[in-house]
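One chain of protein is taken out of this complex; the other chains stay put.
And then subunit A:
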Amino acid sequence: MKTLMGYLAGLLFGLGLAIGGMTDPTRVLNFLDIFGDWDPTLMFVLGGAVVTTFIGYRLVLRRSQPLFAQAFQLPTRRDLDARLIGGAALFGVGWGLSGYCPGPAFASFAGLTAPLIAMLLAMIGGWWLAKRFSGSH
């Protein structure tokens, strides 16, 4: 049952990314290009996702536990540190160079090309490096 729930969540996520236009790196880069021919599409994607999640989380987290697991696993840290900000900045450079963040990069698997394979393998390598040299993830 946990596996089925995970699949359905991934399916909805993949459908949302593709319908929203996030599986098109050009659209993503045109959104990030605020001094060029700006494409607002991603603002609607992010806005729709955040508002839906904000409302839905409030309904779901009223329950004492999830339907198919023992407990909700929510991050508890609230402090800001150099790792958070430095990591986000490095990610921003990579996102701005490629137009791929992790979700859309994997979701684009059906349109596999050599550059996409390079992106996915390098990303996994990056995760390995981060884990190897900084302990926890």
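Convention: a residue touches a chain if its C-beta (ideal position, glycine included) is under 8 Å from a C-beta of that chain, and two chains touch if they have at least 3 such contacts; residues count from 1.
Convention: contacts and distances are computed from a predicted model.
Student: For the chain that's not shown, choose its UniProt protein name out of "GntR family transcriptional regulator", "Branched-chain amino acid ABC transporter permease", "YeeE/YedE family protein" or "Phosphate regulon sensor protein PhoR".
Tutor: Cross-referencing UniProt, the chain left out corresponds to "YeeE/YedE family protein".
Student: Residues of subunit A in contact with the chain that isn't shown?
Tutor: 2-27, 29-30, 32-36, 39-54, 56-57, 59-61, 63, 65-75, 77-80, 83-103, 105-111, 113-116, 118-131, 134, 137
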